[in-house]
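Showing chain A:
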Amino acid sequence: MTWLVWRRQRAALLLCAALLGGTALVLVAARLLLTGAAAELGVTACLTDRAVDCTDGGRRYELYQSFRGFQGPARAWLWVLAPIVGMIAGAGLFAREFEQRTQVFALTQATSRTRWWATGIAVTLVPVLVAVAGLTLVASWALAPFAVLYEHYRIEPVDFDLSGVLPVGSALLAFAIAAAAGLLLRNSLATIVVTVLGWTLIFFVVLYDRYDYLPAETTTTPLTDTWRGWDGDTGPGTLPRDFGFLDAAGNRIDLTTFYRHCPVPTDMRVCAPTIGAVSVYRDYQPDSNYWPLQGITTAIMIVLSALTLAAGKLRLRRVV
Partner candidate 1 sequence: MEFRIERRSGVPTYLQIVAQTKQALRLGALQPGDRLPTAKDVVSRTAVNPNTVLKAYRELEREGLVEPRPGLGTFVLRSLARPGSEVDAQLRTDLEQWMRRATAAGLEHEDIDALVADVRDRHFRRDGRDG
Partner candidate 2 sequence: MGEGVVLRFDGVGKRFRRRWALRDCALELPRGRIAALVGPNGAGKTTAFMLASGLMRPTSGRVDVLGVDPGRSGMAAGASFVAQDKPLYRALRVDEMLRAGAVLNARGRWDTPYVLRLVDEAGVGLGERVGELSPGQRARVALALALGRRPDLLLLDEPLAELDPLARKQVMATLLAEAAETGTTVLLSSHVIADLEDSCDYLVLLRDGRVRLCGEVEELLAAHRHLTGPADSAADPGAGHVVHRSTVGRQTTALIRDTEVPPGFRAVTPTLDDLVLGYLQQEPAPTSTGSAA
């Protein structure tokens, strides 16, 4: 049975392998080029020490500029690659059986529906998830010097999604939607469309708030103190979530209210005390919340995937 699933899914799995493998090669090559260029320019510190500013002109800035065009598209590609791979693996699994009506053959042999369903999922999913995890490891190694150079931190948007276990969760979710949609729609093209729409919908409805699954930490700075950090800086490696003003009792003053009272050209230090603001608060996710947030987000993806797959299974139980 394992052999049959593998044989049927061979083309899809090979396509996934090609996409993942090709991407890994490009990433490794990019890292080698970057470190090579840094060594040639004599600015290797740009890639190892975050304290070094490489945007201040000269050779350092030359390095900064020459790889700038790569890292944006590369990160965007990585971001969509995991769900695409999951979708490719999942879309053909059941939809193609129903399109060619081979489920009529498969389900009238000495193999139960549950076994057919579960083996198909397991045999396809396990290698895909392992491969995505592998690519994630390669990507975090290959992109590490880029992160130093361009000052990315793992808890920031995109980096958060490209690292840890999230790519695996993302691929799993796309696979589950595709597999279940294949069972329900019985058509590959419709399955792909529904998977793209479904994954996007879930992302924006459920996962958009992934940085707020844990309560943020807060710092407050008295307004009288110093004016440094108006831009909401909570230190490197953290993710700002909110900032605003507090009155003497510690109540938050709505930013809209504040700016209506103190329009932008006014001197804040003069205006602020007139509506009772005595300090600035800043909410942020500290780096220490990286793994808990990764865990929660992935757990949500796993639960959604399981529910989706179970819905497909229910449909399979009813009619063929």
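The definition used in the following text is that a residue touches a chain if its C-beta (ideal position, glycine included) is under 8 Å from a C-beta of that chain, and two chains touch if they have at least 3 such contacts; residues count from 1.
Behind the choice of candidates: all candidates are chains of the complex that A comes from, given by their letters.
Please read these numbers as outputs of a predicted model, since none were measured by experiment.
Q: Out of the listed chains 1 or 2, which is the one touching chain A within the complex?
A: The candidate that touches chain A in this complex is 2.
Q: Considering only the defined contacts, which chain A positions touch candidate 2 in the complex?
A: Within the complex, chain A touches candidate 2 at residues 1, 3-4, 7-8, 11, 100-113, 319-320.
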